[in-house]
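Heads up, the thing below is written out as structure tokens.
Missing here is one protein chain; the remaining ones are kept as they sit in the complex.
Chain IDs A and B follow the sequence of writing; residue 1 opens each chain.
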Amino acid sequence: MKLVFAKAGLFVAAAVALAACSPAGGGKENASASATTAMTASQAGGPAIMRRLTQEQYEQIIADVFGSTITLGGRFEPDVRENGLLAVGSGQVSVTAAGLEQYDVMARNVAAQVTDEKRRATLLPCAPKDAKAADDACARETLSKVGRLLYRRPLTQAEIDGRVAKAAEGAVKLKSYYAGLEASLAGMLVSPQFLFREELVEADPSRKGMTRLNGYTKAARLSFFLWNAGPDDELLRAAETGEIHTAKGLTKQVDRMLASPRLKEGTRAFFTDMLEFDRFGTLAKDAAIYPKFNFKAAQEAQEQTLRTIVDHTVTQNADYRDLFTTRKTYLTRLLGAIYRVPVDQPTGWVPYEFPENGGQAGILTQVSFVALHSHPGRTSPTLRGKALREVLLCQKVPDPPGNVDFKIVQETSNPSFKTVRQRLNAHATEAMCKGCHKITDPMGLALENFDTIGGYRTNENGAPIDTSGELDGIKFNDAAGLGKAVHDHPGTTSCLVNRVYSYAVGRVATPSEKDWVKTNLEKRFAEDGYKVPQLFRRIVTSDTFFRVIPPAEKPPAEKLAGKTAAAEKLIQTGELK
Amino acid sequence: MSAVTRAATRRRILQGMMGGAAVTVGLPFLDCFLNGNGTALAATNAQLPVVFGSWFWGCGLTPGRWEPQSLGAGYKLPVELQKLASFRDQLTIFSGMKVFMDGKPPTPHQTGHQGILTGHVPKPGVKADYASLDVLISDQIGTKTRFRSLEVTGSGNARDTLSRRSASVQNPSEVSPMALYNRIFGPEFKDPNAAAFTPDPKVMVRKSVLSSISEERAALAKNLGSADKARLDQYFTSLRQLENQLEIELQKPAPMAACTHPGKPEETVQGLEVNAAVKNVKLMSDLIAHALACGQTRVFNVAFADATSSVRKPGETATHHILTHEEAIDEKLGYQPRAQWFNDIIMGSLADTASALRNVREGDGTLLDRTLLLATSETGFAKIHSLENIPMMIIGKAGGRIKGGQHIQAKGDPATRVGLTVQQVMGVPASSWGTESLETSKTFTELLA
Partner (left out) sequence: MFLSRHFVMTTVGAAALLSAGAASAETRGYVVDWFHVATAFTEANCPKGLNPLSDDFYKHELKRLGYANSDVERLMKDFPNGEYIPITTNRGRVDGKPVNIYANPWTAPDPMLMNVKGTAAYGFNLDGRSGANDFVDPETKERGVDNQMFRAVGCINNFAVNPPNQPIYPFAQWDLTRDSSPAWLIQISGIDDALNDDDVTVTLDKSVDVIQRDANGNAVADMTMRVDPNSRSHTVVKAKIKDGMLVSEKFNMQFESDPMLMPMFDFKNSKLRFKLKDDGGLEGVLGGYHAWWPIYWSYAQGGWIVEHSAGLNIPGIYYALKKMADADPDPKSGENRAISTAWRITAVPSILVGTAEPQTAQK
């Protein structure tokens, strides 16, 4: 099987499907990529969508509005990854009954703390005339002020009237102003206006017949993208006055946001999503074999990479590609123990530069990559190679086929196969297996110096480890060589640009947007020296980012062959499309 | 069990609930559970509602070691099901069940359960909005209880769930016994047997607030595209369920004679270490049994771990899943001994869940008697991701609606036959189920009592 990694137009699509797993399988490009784009790049845009707040966004908003001492006390519905990003998944998920139950628990917890005797004086703008009775004026002031921040826009008249009425009803029934306010506020926190980021559209006065996002939606897109937080007062003001629609007004806000320390939080949030660090939540290593990898190690491993990335891309404003070769990072004592290097500061983080030719080079050799993409008790060049292709190069590695004869794999218990390479070689002599493993293993094997928790090793079961490998025609001898190959791979930067754009809009780019990303954004990124903050700026100051183009009529849903009575019923009740 | 011992048991239970304090509730209270003959009210299972449970595990069992040699009743229990020996009389085994692909490439460890539990195998990359079996059933029997269904997993990962209303609405699993306990038996739990009942005004206010959110629905839906509108609809379906929960809290619950408070479970470690998974499943099964006995839900779903069965033994480099692929078949034994070890553990865990239900005495029977517990895996031979002969079983009598203790073989039949039969037993008005080659209108009539 020949991998189609020629220069010709392969990175058009954000996700490139690699050849299927059969030995005869040929390359298959993403259908949407080959679709001709009716829209020219200069008119690129996409539909407005509704996104569910992620756990981090929810937490950040509560902290911003009510202070960081408020505890939530509930559990979040798992976010869902789509097209490589939770941000895209957030535009496709809803809320299950069990999930809403938890949002309700958290809403009531938060509302109880906010209206608690200890906090109400500092958090609430007014006090009622009589704490045992309703006070519509004070409730209105409180709920409209809080509501504007929670809903990321002023409440509609109907909304505020409804909330005030419920606060009054509760105050009367429970004989307490604060109990009524608490109930109404809890309702606000469980309402779809808060839990979902609805994007609102208006006619674009500057382009006849076209639509654009309204000011508040623009403000929210900006702040969730750049800060991973709801818009602050100043952004909402710019939305209110319409300043945000002018080039000057927008630039002013963007300058302010990019200069803010919160940009680091936004950058972190993006890379946390792209690098799939949510998976650390359930990552476990076998304690009997790798006792160093405790809960703290899992946390610090993510933090190490995020610090490396934020320092490199934001603080140093350096070339994104160098993340795959840099030896500079930050360590704690515990990470020092995993890497077996001295860190003599008893607590906290210290800047550290790995020695040249010491093995470690670039974020692929950090614990967060090699440990996340390994089994609990052993490494997996296949998983690492797959992650490299899917996470960092935006390619799709096909799933292994079903009903494969694994006879050859049985040989893996043969004690003469000491290293993973030997085992995989045995496996891949089978033509059926070879197709898949050729896509992933040659680059994964270059990381074999790093055990399943990221510790450095030069042999496995007493046999020396061979770390030679290959990535799309570039051969190398070790992890540093792999880092260099990834640094130079055209897919690396193209993937980042596509992921960032997709993250910012919360969905897969439309064909016109993809065209614009390829012909404009990717080019600019290169011209700008692969600076991430500059990429963010290019996106948020572009017309494409805010231009709304209603989606083409949805292709008919997969045909329901032989609908059951139950399915019919669900369709009728609107619960099944 | 005589009325006297039953009363004594009840007394002990009450005592236990009050932390060992003297029994302050006199016999008149007990009287309300007993009729003139001294047999408990609602003593026969027929009068208590049926319960549906699903129990899923990945990587199947060893072909040839779990299928009985003979058909029908009176089969000899196969070697890999020995952990279920005490359920022999109400254990029905289905062999030969198959999931058809219709030319679509399979996704290993996913396709099997998709076919079995949703009746549909999606094309790769296509999101198919087919609801899972338990959701179809809970739509029928679970709408009047506090929880429409309860989902748990031993894996420690809330994403390990097979219960779904649509591709974008997957019901997350509880992973911690303590969290599950707090959810069911926390402050909002209303003991159905409590003598006094006063509706909580706070709950009334909350319900009123939630209703007002529903009133804003039209204004919100106005601007949305069809996909987003559907997601918003799902939100409001969930909101209705929450309102319904509050409505149930505001009504005096019907007494449930077997309802007892389980007491707080211990704090546990969660994760894919197999002993932790077994322990968490066991503790959560006990809580589910109590919840069922107290009328809090009628549907539950247990996923032993993830569909790939990534559980592992401490100190082993290979997980169950890896072993199924990599371990050689021992020529003398004829199977993979290290992978098979996990099969025993997992069947033991299934027995734990069934035992938890059987431990709840209800009149002359047990909670298990009114339950249909459907146990299923996703592959017939994990080594090659086979979709033939996938192990499926039913434990329980579904309130006398089914005949237990049979071996039913349907070589090469779609596994959806089991799902359709189960739906009908649970009262879902379905005459056929599944798509393409998985579509079937044939039920297993031999199962029906």
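Everything below uses one rule, namely that contacts are C-beta pairs under 8 Å (C-beta built on N, C-alpha and C of every residue); 3 or more make two chains touch, one makes a residue touch a chain.
Here the structure is a predicted model, which is why all the values come from computation and not from measurement.
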Check the whole complex and report which displayed chains the hidden chain contacts.
-> A
Selected residue (touches chain absent from view) among A:Arg119, A:Arg140, A:Arg333 or A:Lys434 | A:Arg333
Only one of A:Thr71, A:Ser206 or A:Asn294 touches the unshown chain, namely A:Asn294
Per the touch definition above, residue among A:Ser206, A:Thr458 or A:Asn477 touching the missing chain | A:Thr458
Omitted-chain footprint on subunit A covers residues 285, 287-288, 290-296, 333-334, 336-338, 340-344, 346, 355, 358-359, 451, 456-460
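Here is the rule we use: only the chains that are shown with their structure count from here on.
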Subunit B - residues contacting subunit A, complex = 101, 105-108, 111, 119, 122-124, 126, 128-131, 136, 139, 147-148, 151, 155-159, 165-166, 168-172, 179, 183, 201-202, 204-206, 208-210, 212-213, 215-216, 219-220, 223-228, 230-239, 241-242, 245, 271-273, 310, 312, 314-319, 322, 325-329, 383-387, 423, 428-436, 439
Give every residue of subunit A touching subunit B within the complex, in rising order.
-> 20, 47-50, 75, 77-78, 80, 92-101, 104, 108, 156, 158-159, 162-163, 165-166, 169-170, 173-174, 179-180, 183-184, 186-187, 190-193, 195-196, 198, 200-201, 281-282, 284, 286-289, 375-378, 399-406, 409-413, 550-551, 554, 557-558, 560-562, 564-567, 569-570, 574-577
